[in-house]
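Below you will find the structure I want to go over with you.
Excluded from the complex is one protein chain; the other protein chains are retained at their positions.
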Amino acid sequence: MSPWLPILMAVPVLGAIVVALLPKGSDKLAKQVTLLVSLVVLVLTLVVAVQFKTGGPRFQFQAVYDWIPSFGVKFGVGVDGIALVLIALSAVLVPIVILASWHDADGTQSADGTLITPKRSVKTYFSLLLVLEAMMIGVFAATDIFLFYVFFEAMLIPMYFMIGSYGGAQRSYAAVKFLLYSLFGGLLMLVAVIALYVVAGKNTFMFPELVGAIQDPATQKWLFAGFFIAFAIKAPLWPVHTWLPDAAAQAPAGAAVLLVGVLDKVGTFGMLRFCLELFPDAAKAFTMPIVVLAVISIIYGAIVAIGQTDMKRLIAYTSISHFGFIVMGVFAMSQVSQSGAALYMVNHGFATGALFLAAGFLIARRGSPHIADYGGVQKVTPLLAGFFLIAGLAGLSLPGLSSFVSEFMVMIGTYTSTAFGSGALAVAAIVSALAVILAAVYILWMVQRTMNGPTAESVKAFKDLNVREIVVLAPLVALIIGFGFFPKPLLDVINPTVTQTLVNVKVDNPAIAEKGAGQ
Amino acid sequence: MESPAEIVQHTAGGMIGASWLMIAFPLLGAAILLILGRMTNRWGHLLGVAMSLASFVVAVLTFLELIGLPADQRRQAVRLYEFIPGMVDMGLLIDPLSISFALLITGVGSLIHIYSIGYMAHDPERRRFFSYLNLFVAAMLLLVLAHNYVGLFIGWEGVGLASYLLIGFWQFKPSAAVAAKKAFIVNRVGDFGLLVGMFIILATFHTLTFSDLGAQIAKSPPSGGAITAIGLLLLLGACGKSAQLPLQSWLLDAMEGPTPVSALIHAATMVTAGVYLVVRSGAFFFPPDSAQALAVSIVGAATLLAGAIIGCAKDDIKKGLAGSTMSQIGYMMLGAGLGPVGYAFAIGHLITHGFFKADMFLGAGSVMHAMNDEVDMRKYGGLRKFMPLTFVTFFVGYLAIIGFPLLSGYFTKDGIIETAVHHQPILGWLAVLGAGITGFYMSRMVFMTFFGEKRWEKDAHPHESPAVMTWPLILLSIGAVFLGGYLILSNRLMDFLAPAVGAPPLSERPEFDPFSTAGLATLALVAVGAGFAWVRYGRAEVPAVAPRGSFLTTFARRDLFGDALNESLFMRPGQWLTRFAVYFDNRGVDGLVNGLAAGIGGTSGRLRRIQTGFARTYALSILFGAALLAGALLLVGNI
Amino acid sequence: MNDAVVAPTIEYGTLAPMLLVFGAAVVGVLVEAFAPRYLRKSIHVPLTLLSLAGAFALVILQVVKGAVPTAPVAMGAVAVDGPSLFIWGVILVLSFVCVLMINDEGHFVASAAAVPGSADEEEAEAAGGSHTEVYPLVLFAVGGMLLFPASHDLLTMFVGLEVMSLPLYLLCGLARRRRLLSQEASMKYFLLGAFSSAFFLYGTAMIYGYAGTVSFTGINKALATGSLLDPILLLGLSLLGVGLLFKIGAAPFQAWKPDVYQGAPTPITALMASGTLVAAVGALLRVFWVALGNMDWDWRPVMWAVAALTMVVGAILAITQTDIKRMLAYSSIAHAGFLLIGVMATFDKTAQNSKSLSAILFYLLVYSLATVGAFAVVTMVRDPGGEAGHLSRWAGLGKRAPILAGIFAFFLLAFAGIPLTSGFFGKYAVFAAALASGSEAGDSLGGWMTGLVVVGVIASAIAAFFYVRVIVLMFFSEPAADGPSIAVPSTGTVAVIAISLLVTVGVGLFPQPMLDLANQAASGLFIR
């Protein structure tokens, strides 16, 4: 029984309550408290991360309390390597997002003084943010599938309100679309969860005890489908992706970062942990179709991204492409590809986060997400342009930046995967590698149209990044470059979990490591 | 056939152990300049130069230590740290091949750094320029020093980035921005090849590290489809970086960058990375008559002609030089395709070319500097009196490139040509022809620029450039004069490289023969070309505006319609596809979802009409329901 | 013909809660008869509340004493078993809070006889006060609700049904505002109610004809031996079904619900949407499980269709509603469908049945309390002309009354079954029971149950849409210029909202205690 994870969840919840109860007109205080709380969480997370033993048992910091005995539901938490890095990701992103959206609820003015967003309740926004953080930590930490489901669904509500009441013009449409899409998936998953409980007949939802509980292949297939559809919507995978561009484009930049950076990871995380380990046979049976969907997402997302005229939508579509890579890595079922996929979840969080925030800062100066409304920004605000470019390059996974490592691992892991003798995976890897070219097109074309060329009139008045904005972006860029050259710390945490996963999936897919390679 | 030496793990520290400093210095420089930003404006350029020089010094020391070792010990792998656990390490491979490149990069690089101090003196963004230059040097060094394909790839894309930044250095010029983007994207096409090549290598040999690959290949000489595939894919990568057909189109636009960039990146170093890749991956292009090796030579030959033809028609001095760069790299490729016999000449030509081409580019820069950035040679003329130093150095470079006897180019290029004639006669004679054309367009350039009478704009009053710009020219031209002979005569370079790239069997060991048919033919053709150029541009009046010219001329002026081809083949279909995809996503996929929602809404709207508000209708529905229930039950009961 | 007349034995102790309520009702009538007008209300309120509270106390007492009879009491007329007591407890709580709402001024007409808009209406208005007959009527209705699900033979059930319904018919017509609507609602409810109870009665007759008795025990026995294909039996079963399904508002018998809910005074709507539903479901369970348990293979498929239809119709029709009460009516139809899933989830295994039963009981508890809370909020959002029924009036409520809107949003999320609300666990319990019964039954039936659950899932996804729509209106759209005023809530209403919110949140976080109650109540199943 380790108290760490419950504490980790309790702190932001308490923080949220405090913030919500602050007296009227204490907006500034509310922001400061929120930031403080999130920093505390970050510190605690780091403490946990440091104590995590890479050689140790799979689930560490476990804590299991009875919650609903008559349903056999426990409040069970614990982290394995992948969960840990994802929790760390959330813990890092939240303070950054708080700083980034410092003025989002205050009502923002564009450079030429026109009001972009009206004043909205600051306290609500930031307490929602903290509630969301608690749930994000919870969803990754849950070792009880029922608990996981609870967080999986409950997470939607704060995000729904953040999009709906703080978003752009189309916000309510986007928010509803987001909620219904996810709810629908979630409900299907609920059926699967119940069925899993019933069929397994172990009177528990604890993940470790349910691994290998379902033997009958047919049952596996059905349950797998129930889980997978929910995760595919969340991830999002083609063709159930269309909610993301709307949601991401309408959400305030900060919320968008958490949405794409963390919430959607729950989907891929769920595939890797639940779909694969609970229903290995079904997973293997469905691999090919899923990999095909993933490849479609990769290429399709990239192509559609090229055609976007709205920065945030563009970034959203790039994410669809990237999620394609993650899914492909997960289902290629090789050590390298899955480690790559897990690493990709983290890196994508940083890269897309940085890109969204940089774009957000740009948009905040002009009030328009349309690429056409910008041009020659670099001349006016070199810093902003610089960060924007680096984030963009991370988006096209330039070697030397963190996202390259993961993308490379996913692709090469997929190509070399021996999980399914057929060359299909190899073909998938090669086709997906085409995204390398497309990515260059969509990112650099956006950069060219916004940052380069003669300076547009509307842009002349722009101010370059202020200290707050630099403090927001700098750490992300540092992480991107740092992990670009030293991914080892993350991979060392991830690898054992992946190995364990592959064991549970009963795929014998030797890591390339064993056959020579580096000295 | 003498195969490359075993790679040994470097254990002793020494200079080789510290060779990573070579990369660290410029990287540090770039980091400082970028992070501290405007603060460093005053001394930024000096720091940049210092870092570049420092890494040159390291290179030299490493080189000295290396040649101190016995020949079979001259391949030292330096492991730095674990990059992707259990899969790839970060590490350097110090061997004759990589060190020659390192010397070229840092040496020429430093000279160009120095030159840029003067050239960019009036640019407010000079500090940024130097940070990019440093970044480039670091990346390029990683490219050539890395001891596995992953490290190589990182450097490979790193130089791509640097080139993107530098081509687009004056990004406020739309042309520059577009050119930069184009360069990066076209390069990415090549990178795709390299990437997939790495997939196959890993799948086949379970490693991406040169040393292990060497061991594996030594154990079982590779063969079969996989190798061909690997070879062709690597070639694709090489074509992207080295602007070989069919991926040549970006290089000419790349001239949008400041001239020192064109000199360093798009002439001396980066564009030769393709050649490095081919030579470094020699094992996959073996035997020399294998399909993939042949492909390399063919690409080389084709490009050397294409580049030369383009060079003939350009009035923009830099584009002319760019064309010649393409062509010269074509020669190197041709050589590299011939296997160990050609490697020495290819690398040799690469090095000498690095000198004389950089020399000429910088010369051109100096001219532009004098003519307020005018690039149209038709607006030059008679400059030799006004900028003698520039003229002399440029002229030396010119002689070197056309292969004037006893100058660098004469040895290295002839080496390639003769080896080619010997092993691939057809390609060889094409190369000879190319040499002739080279003679023509280079002479044309020189005549139009330095001879004839002035055709300047009114406000142009040319002057010699400052010493900080001329000294590099002088040093480079010295290299352009002697380096070739030194490297080729008595096969010095070949023997030096042997441990790294292997060497031909003694029987095939080329001996330098000044009176070989091919050599003489080349000289003759060059002379003819030069003479023709004199007739057309030296003696005759050069019209201030280019005459329409024959189809061939237009063909050459328009870069052999390369862009037109790309446009109609890729860009337009691509744009169409994109538009369709977007439409499909909004109307098709999303439309389906929204349609479903609308459908349910509509159903609801229609169904609620059933709720008429008449109590009797409700009663009817109840009765109806009752009947239904009863009916159903009777039915079920009697099933 | 035996001549000796045996005096019936009545277990007064066991029936005490019901008797107390009825007694209080009768006293209430006397009060109406003798107490001076100005005193009446001040007598009625404590009387009503105390009697309900007392009845509740008595129920608790029985449970605590463990004095749960194992055989029908009152000569086999009434079965006071675990489920009954649980349902009684729930109904008493619900009616208690509804009475708190009823106390609020301005819900009920001053003089029902006065023609709307006429002079004597104004007069009555001026005289102030409103019909105090409301209280005894409510008490009678509640008494009926207690009897209806506890009755152990069809006659008693019929009587309970009528005693529950008749007062409600009247109460529906007593709204102070929008009296035309109110009266119309009342008439429709009355006519259709009477109509359906006629069906119920005819069904009873048929069953009686088949079994020779109307006591559930007897019917059960008869079915155990007799043929299950007798048309009389099947006819009776279906007509009986009509009567019961009508009361819970299952399709195709749902038509009355929206109209009546919309027209009736909101506190009464709340009472109907919560109390009546609970009672009716209880009765339905008793009839189909106890009396007709042996022929479930006959009614199961039909019930399947009804359940599916009910969920879908309720969900789909709610989407385009523009009146908040009407929308809640459709939502309650949909929920009736979900409850029917639970009713289907029986299987001849005690463990499974008690599981399903407890699921249903739990669902009833959480859903009905949330409903009452929601309606309580509705009473507070007012226009000059009464409550602001039309949804468009709710736009931007979140800006003007964030807390109220937030609470309402929370109830809506509970209806939608979002985790961390009580509604989620209710839905979960029912689905789980259904799937479990499916797996018990093995493939053929299992498939059907899973199918039904999937239908339920899709329905609740659709349903989520209109709950969410209201939230969008309240929070994401700009408030109307002349938006509705928020009535200063009486302590009563505050209490109602507080209680329901408390339960919805509390159960949403820690459902176990309530589940224990339900399990305990369901453990013994129904007395057979």
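A, B and C are the chain letters, set down in written order, and residue numbers restart from 1 in every chain.
Please note the rule applied: a residue touches a chain if its C-beta (ideal position, glycine included) is under 8 Å from a C-beta of that chain, and two chains touch if they have at least 3 such contacts.
The rule is simple: contacts and distances are computed from a predicted model.
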Out of "NADH-quinone oxidoreductase subunit K", "Amino acid/amide ABC transporter membrane protein 2, HAAT family", "Xanthine dehydrogenase family protein molybdopterin-binding subunit" or "Sarcosine oxidase subunit alpha family protein", what name does the UniProt record list for the absent chain? "NADH-quinone oxidoreductase subunit K"
Considering the complete assembly, the absent chain touches shown chains B, C
Touching the hidden chain, out of C:79, C:166 or C:380, is C:166
Given C:19, C:68, C:191 or C:487, the correct residue touching the omitted chain is C:191
Touching the absent chain in the whole complex: find that residue among B:217, B:427, B:615 or B:630. B:615
For chain B, the residues touching the chain missing from this view: 608-609, 611-616, 619-620, 623
Against the hidden chain, chain C presents residues 112-113, 115-116, 155, 158-159, 162, 166, 169-170, 173, 179-181, 183-188, 190-191, 194-195, 198, 201-202, 204-206, 208-209, 212-214, 258-259, 262-263
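What we mean here is this: only the chains that are shown with their structure count from here on.
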Looking only at C-beta pairs that count as contacts, which pair of chains has more of them, A-B or B-C? A-B
What is the identifier of the chain with the smallest separation between its Cα mean and the overall Cα mean? A
Rounded to the nearest Å, the gap between Cα centres of chain A and chain C is 44
Approximately how many whole Å separate the CA-defined centres of chain A and chain B? 36
Give, as an integer number of Å, the spacing between the C-alpha centres of chain C and chain B. 79
Multi-partner residues in chain B (2 or more other chains touched) are none
So which stretches of chain C touch two or more other chains? 465
Could you please specify the touching residues of chain A with respect to chain B in the complex? 181, 238-239, 241-242, 300, 303-304, 306-308, 336, 376, 378-379, 383, 386, 393, 398-400, 404-405, 408-409, 411-412, 415-416, 426, 429-430, 433-434, 436-437, 440-441, 444-445, 447-448, 451-455, 485-488, 491-492, 495, 511-519
Can you name the residues of chain C that touch chain A in the complex? 398, 402, 413, 416, 418-420, 424-425, 428-429, 431-432, 435-436, 439, 450, 453-454, 457-458, 460-461, 464-465, 468-469, 471-472, 475-477, 510-512, 515-516, 519
In the complex, go through chain B and note every residue touching chain C. 597, 600-601, 603-605, 607-608, 611, 613, 615, 617-619, 621-622, 624-626, 628-630, 632-634, 636-638
